[in-house]
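Before I ask anything, let me first share the structure, which is written out below as structure tokens.
A single protein chain has been omitted; all remaining protein chains appear in their positions.
For clarity, chains are labelled A and B in written order, and residue numbers in each chain start from 1.
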């Protein structure tokens, strides 16, 4: 039996454009029958927060301030030329116009294609969040050892 | 017959310093006989635009504004301490002074060493660009499935 090819992405960034890159690679790879894992860590956790808008979740004042400022899925900034959040909206419009999948569509496609979503234990602890703060498709909260174990035998990209 | 070692770089960033890192790795690897692929996507496309200066290319007003603001090869910013573009110029001077290859020299070296240059289909669609907007050394415009196929059996770096 031939083992399936595998690709694992550490999504550290919460930038709109990098999230698009990550989910384009993830859903593209899953479509050609790769096993795909995405590990969300630090700013990347914003992409999978259940509440999609700015929201002061988390335990402790500092954590709440950070979580508020980080925003959620609808507040991801562009890594360059963000113009206070205008650019991600313009870019989404461009993507619709060109019939390119938007970020929301890419995430849904990835979920349909059984891309495995995991969240990083340490960043969740720092930010005082818990499993219930994330969309239900997140399978597990895990640390580095488990992540390396799941990624073994495939490529790892840090985005 | 031993298969050649392979390294593939997804160049997402259009930062001057990251482009230097990518082409240093690429030409260094090619020099020790690796197969090397670079896939230019999003901001990284600026590095291989034919017209090297700011230029409002692309179809549609929004795309033209983005392409103008992104600039071209001569307008790559530094990822930190950019000072409105002054730093890349200062750094190029430092590189000349220290006899380190400049970005232009690194790109030329990579081309001489048969590094394969590819451009990402989806970002080109979003930005309303076409193959003719890029330097002729770009071999092909391609999507994720083809990219994974070409990268198979080697390392992948996301820069």
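Going forward, a residue touches a chain if its C-beta (ideal position, glycine included) is under 8 Å from a C-beta of that chain, and two chains touch if they have at least 3 such contacts.
None of these values were measured; they are calculated from a predicted model.
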Interface with the unshown chain - residue positions in subunit A: 10, 12, 14, 41-43, 60, 62-63, 66, 69-70, 77, 122, 125-128, 143-145, 147-148, 151-152, 155-158
Residues from subunit B at the interface with the omitted partner, ascending: 5, 7, 17-18, 21, 24-25, 28-29, 31-32, 34, 79-81, 90-91, 93-95, 97-98, 100, 155, 157-159
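Going forward, only the chains that are shown with their structure count from here on.
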Subunit A onto subunit B, rotation angle from CA fit, given as a multiple of 5 degrees: 120
Length of the line joining the C-alpha centres of subunit A and subunit B, rounded to whole Å: 25
